[in-house]
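Have a look at the structure below, then the notes.
A single protein chain has been removed from this complex, and every other one stays in its place.
Now for chain A:
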Amino acid sequence: MNIAVAIDQIPQDALPNASEAGPAPKRIVVAYGFWIFLLSDIIMFAALFASYAVLVRSTAGGPTGAQLFNQTTVAIETVCLLVSSYTCGLMSLATNSRRYLRTYLGALITFALGVTFLSLEIREFSSMISIGAAPQRSAFLSAFFTLVGCHGLHVALGLIWLIVMMVQVAVFGFAARVEHRLLCFSLFWHALDIVWVGVFTVVYLMGVSS
């Protein structure tokens, strides 16, 4: 049997693999690229989590997590971010079915919950700093403010991005490029919620229970 015969015997109804089917649609390429970025962002957070875990007991005689953290605030923050992730999902459903009103409504609720989360976090930070638990007090507090502050910074950037996206929807409508960006935004927002699950477990709940 020569090679040509062997090739003829390959079943023709097999699915074409990625190299035979040509380039993927742009929507998939864009979202996959953004997915890679999000994973690299999560790896950055992993480094911050690692430094926090190493420094959590180095309080240098200053206040510990159990003395500083308020579980009620954390619970409200968690609910805010979780529900905003849900409304962000509903917003992307509305985008897919090209409904303007539902998209704006989903974005508005997501934005309001994000702002609530951020203002609670800023209030928590400022009350901690006002009682002397500032980042320069101890290695534990430096690591805490870096980790939680970095997540808060991501949320703040996400909120700005959401405003920009709503302006783009209002100006350009549901153009393909706007849809791609909205898809990336919802990925970003869901990923932030996943990071927050790590934050409230490792920092707050393990902090108050140990």
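Please note the rule applied: a contact is a pair of C-beta atoms (placed from the backbone, for glycine too) under 8 Å apart; a residue touches a chain by one contact, two chains touch by 3 or more; residues count from 1.
One rule holds for everything that comes next: contacts and distances are computed from a predicted model.
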item	value
Among "Secreted protein", "Nodulation protein E", "Cytochrome bo(3) ubiquinol oxidase subunit 4" or "ABC-2 type transport system ATP-binding protein", UniProt-listed name of the chain not shown	"Cytochrome bo(3) ubiquinol oxidase subunit 4"
Contacting the left-out chain in the complete assembly, out of A:Pro63, A:Gly149 or A:Gly198	A:Gly198
Residue in contact with the excluded chain [from A:Leu105, A:Leu120, A:Met166 or A:Val208]	A:Val208
Sites on chain A contacted by the missing partner chain, in the whole complex	15-16, 18, 21-22, 24-25, 27-28, 30-32, 35-36, 39-40, 42-43, 46-47, 49-51, 53-54, 57-61, 71, 75, 78-79, 82-83, 85-86, 89-90, 92-93, 96, 183, 186-187, 190-191, 193-194, 197-198, 200-202, 205-206, 208-210
